[in-house]
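Here we show just some of the chains, and they stay where they sit in the whole.
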């Protein structure tokens, strides 16, 4: 695999998941694989789980890891081609990525969307250019539109907890005070659409995700209806895709509570974290017996 | 030992110190101990000595280290329970600590006091919650009220330089322009109170430390009187505990100088660093033959 940016980069998803589950049981089985190999982790945005878990995984494989908050510890990046760089950007992405590629055997990059310009964000310009110029195998640590490591981990969690052959999985929008990317929701929808589950997506009117990630998912504006008989409930806020980057609703009534979970088939509850407690989900759900958030 | 937050977490202090002294003489004796173990160092505040020395110690033990400035590289933490998180905090400490605990075998945390609310600071809410939720062995890298790694190192230094069975140790307040935590002073008093030394604490009126850390220490407002026949002089500023977090005095006359040291029994001089030169101690003392600051 030369790049991991989407479920589309995975040739055999079932084998991929099974291998991950085996590796979880024996995390030090491949300590020689990474000998003399260097992983570069480049962050344009904050990261806790992705940062630490990827470092830990690399250490388990015997790799050397170099982590860099490139905008703070290095130089502000220019993304556009053929511009006269007489402004605030100090280094072109083509030069930075190429240099990083010469020092690393694998590179990971986190780059959030600006949420101002849909076309630019969904074009994944930063991701594409970084991959193109670094010239080494690449892992997305969350891009403008997708978060494949998160969704891969979510799929493993569902595999480990599924009780039926084709569980009902509900992705439900939740309230938030800030406009968030659609990346986790897009990615979750995309991965679930490639898996043997019955996927329902529910959100207020105006929060429709880009259809290309949603496969055959049922989309409902009625959260209660959507939650019925759910086996897994994945809670996540995202800003509007159609009215791009906007918050259209205060989300009154959309917070996940124990009351709402009564509608489900004793569903397990998931969230990618960080979570705004008392806003996206109630404390009782997050700390309850059906929470899989950790 | 499941946690190291205070001298109270040490079962046998003498054995603990002796083991440290042996390890200093042979720092690579236990390089296999840390194999496949990960230490997470989480900083909410700046750190130089604690940061580097802990990393170095972990490397000597063969551990993998992951260092994170969580507020800058991750997310702003919510500490209070059961609040609606619709403000500036992005992640609850219970979620962040729990996640970090899953990636690490040991976790260290640095968390300074706010110096606004005595009850909150002395309740050590951040420390307690982090320990509770991370669920792995924990090391304090300085908390709101104590700095045990510093005091442990100070005790080792005193052991290495003591000339009598029960040396006189003086903890003296020093001037500063900013309100500083009481943590180093509290901790030094606490550790010295568990050791076979004669401890005197001296400071201007109003700078009394919380008595619970001071054991049988003599407290004097007259620095000259306190310094008489001292074998060790530990210099440190702290803000008022009673008039909490305040600077009550410009400290005129409290700076440690060679002149003052003439009152002592050729005392060795200590300071935890960073030190404001020319304000807390004179250059001549810091750079003199009796300085043990390095």
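Letters A and B mark the chains in the order given here, with residues in each chain numbered from 1 onward.
As a convention for this text, a contact is a pair of C-beta atoms (placed from the backbone, for glycine too) under 8 Å apart; a residue touches a chain by one contact, two chains touch by 3 or more.
Keep in mind that this is a model prediction, so the values were computed, not measured.
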So 2 chains are in place, but how many copies does the full assembly in this file really have? 3
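Going forward, only the chains that are shown with their structure count from here on.
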Cα centre of chain A to Cα centre of chain B, whole Å, reads 40
Within the complex, chain A is touched by chain B residues 36, 38, 40, 64, 66, 68, 70, 72-75, 78, 81-86, 90-92, 94-96, 98-100, 102-104
Which positions of chain A touch chain B when the two form their complex? 28, 43, 46-49, 51-53, 55-56, 59-60, 69, 72, 177, 273-279, 283, 286-287, 293-294
